[in-house]
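Handing you this structure, nothing more for now.
Every protein chain of the complex appears in place save one, which is left out.
To keep things simple, chains are lettered A, B, C and D as they appear, and every chain counts its residues starting from 1.
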Amino acid sequence: EGEKYVLVSHAPDSDSWWNTIKNGIALAGEQMGVEVEYRNPPTGDLADMARIIEQAAASGPNGIITTLSDYDVLKGPIMDAVASGVDVIIMNSGTPEQAREVGALMYVGQPEYDAGFAAGQRAKADGVSSFLCVNHYISSPSSTERCQGFADALGVELGDQMIDSGQDPAEIKNRVLAYLNANPDTDAILTLGPTSADPTLLALEENGMAGDIYFGTFDLGENIVQGIKDGVINWGIDQQPFLQAYLPVVVLTNYHRYGVLPGNNINSGPGFVTADGLEMVEKFAGEYR
Amino acid sequence: MNTRTTHAPIIEMKNIEKHFGSVIALAGVSVEVYPGECHCLLGDNGAGKSTFIKTMSGVHKPTHGEIVFEGKPMHFDDPRDAIAAGIATVHQHLAMIPLMSVSRNFFMGNEPVKKRFGISFFDHEYADSVTMEEMRKMGINLRGPDQAVGTLSGGERQTVAIARAVHFGAKVLILDEPTSALGVRQTANVLATIDKVRKQGIAVVFITHNVRHALAVGDRFTVLNRGKTLGAAQRGQITPEELQDMMAGGQELVALEGSLGGTV
Amino acid sequence: MNTRTTHAPIIEMKNIEKHFGSVIALAGVSVEVYPGECHCLLGDNGAGKSTFIKTMSGVHKPTHGEIVFEGKPMHFDDPRDAIAAGIATVHQHLAMIPLMSVSRNFFMGNEPVKKRFGISFFDHEYADSVTMEEMRKMGINLRGPDQAVGTLSGGERQTVAIARAVHFGAKVLILDEPTSALGVRQTANVLATIDKVRKQGIAVVFITHNVRHALAVGDRFTVLNRGKTLGAAQRGQITPEELQDMMAGGQELVALEGSLGGTV
Amino acid sequence: MSQTAQSPSTSDDTDERVKDLGWRRALIRPELGGIVGTIAVFLFFGLTAYDSGMFNAQGILNWSTVSAQFMIIAVGACLLMIAGEFDLSVGSMIGFAGMLIAIFSVTLGWPVWMAILVTFVLAVLIGALNGFIVIRTGLPSFIVTLAFLFILRGFTIYLPQTIERKTIIGGIREAAEGDWLGAVFGGKILKGMFQWMGEAGLITTFERGTRAGQPVVDGIPMLIVWAIVLVIFGHVLLTKTRFGNWIFAAGGDAEAARNSGVPVNRVKIYMFMFTAFCATVFAACQVMEFGSAGADRGLLKEFEAIIAVVIGGALLTGGYGSVLGAALGALIFGVVQQGLFFAGVESSLFRVFLGIILLGAVILNTYIRRMITGER
Partner (left out) sequence: MSQTAQSPSTSDDTDERVKDLGWRRALIRPELGGIVGTIAVFLFFGLTAYDSGMFNAQGILNWSTVSAQFMIIAVGACLLMIAGEFDLSVGSMIGFAGMLIAIFSVTLGWPVWMAILVTFVLAVLIGALNGFIVIRTGLPSFIVTLAFLFILRGFTIYLPQTIERKTIIGGIREAAEGDWLGAVFGGKILKGMFQWMGEAGLITTFERGTRAGQPVVDGIPMLIVWAIVLVIFGHVLLTKTRFGNWIFAAGGDAEAARNSGVPVNRVKIYMFMFTAFCATVFAACQVMEFGSAGADRGLLKEFEAIIAVVIGGALLTGGYGSVLGAALGALIFGVVQQGLFFAGVESSLFRVFLGIILLGAVILNTYIRRMITGER
């Protein structure tokens, strides 16, 4: 009883998507009766994240749940934590192999490049041959992996099909408009989360391409769900962040209380969310979905 | 004390003390200023002259002591209050903004306004014409009222400051070393202005290190030394040599050859 | 021309012109400065005196004209060159850094060094003792060499600047209105210092608006007006009244009552 | 004695020491660099991105909107900078104000006009607090507002997280339906005119999609109207009123201004409040247009505002500048930024170009000013 778990993410603290994660651990903490904390580097600098993992280890929790967004940077601190007796579960980013190498108990998440690749295959099957990747966090490696995977599956060069959109909604919207204006024969749009998807929706509404152009997005949010419902967005890739946060806490608690541990990694995604069966998604989008 | 008692002082500074942290700049100085007279404040460097007139013009609040203005005790919270009461000051370190035009500087804090559609606008035409006019009176011909003060020579700037104070100075005009950077001609102009202003019944407080300038226009002399009053005198009661001795804080002057004739 | 021809000038300024954009500050001024003499540069506000000595001390490069130093044409690229050649200058707008201590200011640009482990360190003890000593000679007792210049009164600061220039001034000492902010005692000190320095064979260039200060120490007078030479004279060839007239640019002075006795 | 030069003329009405500036006189104004920069930028993109759609109706609206955004915050930053202070918390204030509007109108269910008004009041009070701390402590505004950058951003993340369990609050557009004040920030004007222009074939109409047949531009967003109104207001305030003179004076030399009777503290605090006001206008327009408020809104906007103001010819040290210049700076910045997209610049090089063009604009600006005025 009263075990303490720390979740360390790589996201800057203004990134909305991680909100679901926070809700996920909070709920798990409540249900399991354990203490949970969420930590992240304020600017999203991975080197700062390494320090936070070191800090978390020094504060002596029972377990650490962390992303592995850069294997090189994070493996040292994670291995030190494991060695000093803290159990670690890798979530969200990284690969199962890397998780094993750093000595983590298991991996819960969705490998980014593979998710992008899967999305690309789906789009290719739907006849897409050129696209625009709206990247709102270009300085982070996982963002580029998503776009790269998509491009590779289509079999095209990524090149300037990926734009550095910034995070201001008006700028995202107007950059998308500018790009589509200059490249009117673009087949598809790929956005990397609510931050870029919401303004893109408005942009398409404004230039009348809504529903006309092929539109896929990573991660869910209120407006994305609405977009899927309206038929503007063809699909959203849901990696179910709630599970990524909730399950590790449950797993760790049971492991520490009863010594039970699932024998395998858990793939929380990618799952494609389309217009079918949207009801639950709609209800909890941005909160638990 | 040897004060004329025929008329009342417009401003009485009683036992003013001013401390800056550990520095005691004024240790109790009393001065009375009469309308229509030029009161010279003299003294060595660091004697506290500027600090004293700054308490008079509302820049500093005195640590101790009282200011009586027109018979009533006064508390100036900031320079605006003093200006509103009719005290105009030309500070030693100029109160001019180099990047602003001459006319904007001239009317800074006293901007003339005109109403348009119920809104008060800065009346630029009026400001420009008054500025040109006042500067011409002081013997300076500006290229234009929109010239930046920063492009004027030091002497010209000083003249703007004096002209401004004279223009707005209702009852008391304080000049802190106005002539120190001025050429011969400009100095003569400033002294003549002091004389003219005084004759209009305005009280003038004039700080200088030049014995001859002081004697030229002063009606009354107060010499400060190390934050205290070293002596006071009225016009005609004191010779240039005595005054100079007192200004040097009573200390011996280095002997100089040449044509100084006793007074520096 | 009435120049003594018994010895050669240390610095000859030939037909110096200086333009700032559209402003012609100097329109061709020539001056010769002799060792062991005090050369007074006089003139109205904005006449170009400061600009002139700035070309002499390497701050400005002249637009036209030639500088001959010790018989050889010289091109000063920046003040360091002039200082290295032996020209020390006290600028009108002080060359002191308020936030730095007196001794750091005193040795700014000329820091004494001592070697330790093959590395040159700033020799603080030496700097402090020299500073205290030099300031004492000028009649200023500092609280300590680490006092910030910003906490000194204007006159004290001026004295630091002069003491520094005298200390480092090898051949030529330029003083731009050094006495304008000084009290009687400090002024007498500075004039005495000029006299002393001159007698050591150093050439002094002295700018002032005060006729009497000029006559007290000057051997030679050059009056500038609107960027041109208005006149030149040697000691004894000119009366105070003539000199004052010339300094006013030949224009009439306002009549003044009082004890000015002709000269302001 | 020798009299080597002639006596000067007795009348000084003309000064022989000043070369005639002639026509250059008229050009000496702080916005000059901005004007030249604007022309240069339009020429540049006119040549490189002409056929990219940058100059059709839709393209123009595109960069106008972005520029208008910059203008709104640049006006506040410009006046504050002229008054001698900085505000690094503008970006965080945008996020914070937007979030307040969302929380008030969606979570608390207040009418949108009330949410907006209360937000304005709170934001302006925070601006005043900023100013008050700067004045009272005498600390540089850089540090004080940097602290508020952190503090406001922190609350922008904390509040929705605690109240709504999410960091993006949506549904504001629905709440604002029919609200008069909502329309003032999120609406469009001149819709009729554009409708008519579309029908008359003056502007193109959509060819495909849900809005086929409608004109590509169906009105001028209120964002642009606000930008114009604020620029005019700021310009008039600065150049035509007594208060404007005080702003210049407070920034030029606070001590001198105070000694001349200018209420410097009041002026500075008002300017902090005005900057907060402008940030809130920005936030309100954004929230009304996008219908949601997010914790990441407004990041780095303070720099964009300062860049626009400096391109527009103001001095970072205060006391000099022009609102029109700042508006031109915002225009340049907006056009460059969007133009790079129209011109199809490699996206990872985007920041490189942005940096180089900004530096170029400021250098050009300074160089032209010096050439014209003859400063050195």
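Criterion: a residue touches a chain if its C-beta (ideal position, glycine included) is under 8 Å from a C-beta of that chain, and two chains touch if they have at least 3 such contacts.
Source: prediction; values computed, not measured.
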Options A:Val82, A:Val156 or A:Leu278, residue touching the unrepresented chain: A:Val82
Residue, one of A:Ala28, A:Val73, A:Ala153 or A:Ala285, that touches the chain absent here: A:Val73
Contact with the hidden chain (one of C:Ala27, C:Met96, C:Met138 or C:Ile162): C:Met96
Residues belonging to chain A that touch the chain removed from view: 13, 37-40, 42-47, 50-52, 54-60, 70-73, 76, 79-80, 82-85, 103, 138-141, 144-145, 148, 158, 164
Touch list for chain C against the chain that is not drawn: 57, 59, 78-80, 83-84, 89, 91, 94-100, 104, 107-111, 113, 119-122, 124, 141, 143
Chain D, residues in touch with the chain not shown (by the definition above): 133, 137-140, 142-144, 146-151, 153-155, 157-158, 161-162, 303, 306-307, 310, 316-317, 346, 348-356, 358-359, 362-363, 366-367
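Throughout what follows, only the chains that are shown with their structure count from here on.
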Chain ID, smallest distance between chain and overall C-alpha centroids: D
Distance between chain centroids, defined by C-alpha means - chain A, chain D (Å): 34
Multi-chain contact sites of chain B, meaning residues that touch two or more partners: none
